[in-house]
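Heads up, one of the protein chains got dropped from this complex, but the rest are sitting where they should.
Each chain carries a letter (A and B) given by its place in the written order, and its residues are counted from 1.
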Amino acid sequence: MHRLFLTLSRVMAILGGFVLSILILIVCLSIIGRSANSFLHTDVAQSLFPGLAQWLIDAGVGAIRGDFELVEAGMAFSIFAFLPLTQVTVGHATVDIFTSWMPERALRILRALIEVLFAVVLIVIAVQLFSGMQSKIRSGQTTLLLQFPVWWAYAGSVLGAGVAAVVAVYMALARVAEATTGRSIVTDELGAEH
Amino acid sequence: AQEVTLRLHQFLPAQANVPQLVLDVWADNVEEASGGRIEVERYAAMALGGTPPELMDQAIDGIADVVWTVVGYTPGRFPTTEVFELPFMVEDARAASSAYWQMFETHMKDGEFADVHMLGTWVHGPGLFHTDTPVESPADLEGMKIRGGSRLVNQLLELLGAEPVGMPVPAVSEALSKGVINGTTIPWEVTTSLRVSELVDNHTEFEGPALYNLTFVLAMNKDTYEGLPDDLKQVIDDNSGLEFSIFAGGTQADADGPARQIAVDNGNNIITISEEDADEWRAIAEPIYESWIADMDARGIDGQALIDEARALMDAYDG
Partner (left out) sequence: MSNLEIGIYSFPALLILIFLRVPIGLAMFTTGFVGLWLVQGTADIALARLKSETYTTFSNYSLSIVPMFLLMGHFATLGGMSQALFKAAEGWLGHRKGGVAMAAVGACGGFGAICGSSLATAATMGRVALPELRQYGYAGGFSTATLAAGGTLGILIPPSVVLVIYAILAEQNIAKLFLAAIIPGIMAAIGYMIAISIYVRIYPERAGVRDRVPYAERFRALGAVWPVLLVFVAVVGGIYGGIFTPTEGAAVGALGTGLIAWANGGLNRSTLFESFTVTARSTAMIFFIVLGAAFYNGFLALTQVPQEMSAWVVDQGFSPWTVLIIILCFYLIFGCVMDSLSMILLTVPIFFPVISILDFGLVDLIAMQHEAAREALATVTDLAPEMRAQIEAAIAAGAEITRDMQRALDIRVTSGMANALAEERTAIWFGILVLIVVEVGLITPPVGMNLFIINALDRTTSMLETYKAVLFFVASDLIRVAILVAFPAITLFLLV
């Protein structure tokens, strides 16, 4: 069971990583295009190979239109896609010092309570984000430059938020089971890497 | 004693022109006319969270009670207002703000803006170019990276051969000083806080109708308004509507003068395109009218009729 959710979270993280990589490429291509465009407009380029320079400019050599908007939309998806892995590998920052004296049993109960709270919060976040997406569908709002519907970007985020909520519910159940049975279910598998 | 607290949320710093000269005046008037029963808490620079494009939804959802926002931040949602954003459409901010409010009442109140209680609708003073190299004819813009403020401005820049760059207003100074952009389109009034006149030497303004304009709204959450006792509703009503819209647009446009003077004092090169010379520019901008009308048709709105009505109302204004 734990393996299953771990694998699901890893797949989401890798998907988010791919989107992040694509955004990095878009930004770099945009810089190259922008520099090339500026160069083609220089007197040097215009006098050395005027025809070619103009042809390249007309062909659209320049910054990628709306790269800013693509980064924003893609980044939101990536972050939401990263969330399940942090959830399932207990990767959130905590202050442990004041609870280290607690007996193991009390700690287990505390952990279960916290994980239940986390699940509730992530469910609320996913549900509200979904309702935000619906209102963006209704309003027909688009982005400024590319003019794609804003809800497309929301839809990607809703997917990530949904998986995060599901994983959080699993973690809450697992922690509650640990608290009631005393068994260890959640293993900190990626913890050693970081 | 104070009964109602209204949270007014907007995106500019408190000391900028519009917050100081328009919004504070509105808020003070409302507080005074209510005999202190209404308090307006002012949250500048997105202090309540979110980003500027979210302001409209914040008013609809009640996250803030009153918001001031640029309609163009939410492209596609309020298409009718764009009639005042068309290039070379608006000459006088007061006349346009008056026409805007009248057309709001007939076309938008129960349509696009049905989810909010509207307090004021206005446009800023003439938008113009501020550039590093002089722009005297459309050909000068070829290949320049220019920051545009709205959907239609970006279309216009493209037709003129410039490369439109999208960025929020506060990022403009930085981008200009680093040469990331060659120029920006904003009205004079905004150049003061952005110190644009220190960053570029050239300004290109148009006689007659302006290069472009942006539309603003001051909008209130519907439930908050409906929940007010009748006498306080009256206070809000007395301070909103046609007269307030004209005041707001006029005040904002009047702030252009001192800002322009800074550029003059600085010895900057101010290029004024005469009405005849503007013909060349208008011809290039013409396709925007056509595509806008087609776009409106697709939405089931008669775009040409809106243009005609806006022009007639602006001509009829004699404030």
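Here is the rule we go by: a contact is a pair of C-beta atoms (placed from the backbone, for glycine too) under 8 Å apart; a residue touches a chain by one contact, two chains touch by 3 or more.
Since this is a predicted model, take the numbers as computed values, not measurements.
The residue touching the chain not shown here, chosen from A:L8, A:A36, A:L110 or A:A177, is A:L110.
Those residues of chain B that touch the chain absent from the view are 7, 43, 47-51, 54, 57, 61-63, 170, 174, 177-180, 266-267. Seen across the whole complex, the unshown chain contacts chain A at 10, 13-14, 16-18, 20, 23-25, 27-28, 30-31, 68, 71-73, 75-76, 78-83, 85-87, 89, 91-99, 110-111, 114, 117-118, 121, 124-125, 128-129, 131-132, 135, 153-154, 157, 161, 190, 192-194.
The rule is simple: only the chains that are shown with their structure count from here on.
In whole angstrom, the spacing between the mean C-alpha positions of chain A and chain B is 34.
By the touch rule above, chain B contacts chain A in their complex via residues 53, 57, 72, 74-77, 142-143, 145, 150-151, 154, 163-167.
Against chain B, the residues of chain A that register as touching in their complex are 34, 37-38, 40-41, 57, 62-63, 66, 68-69, 135, 139-145, 147, 149.
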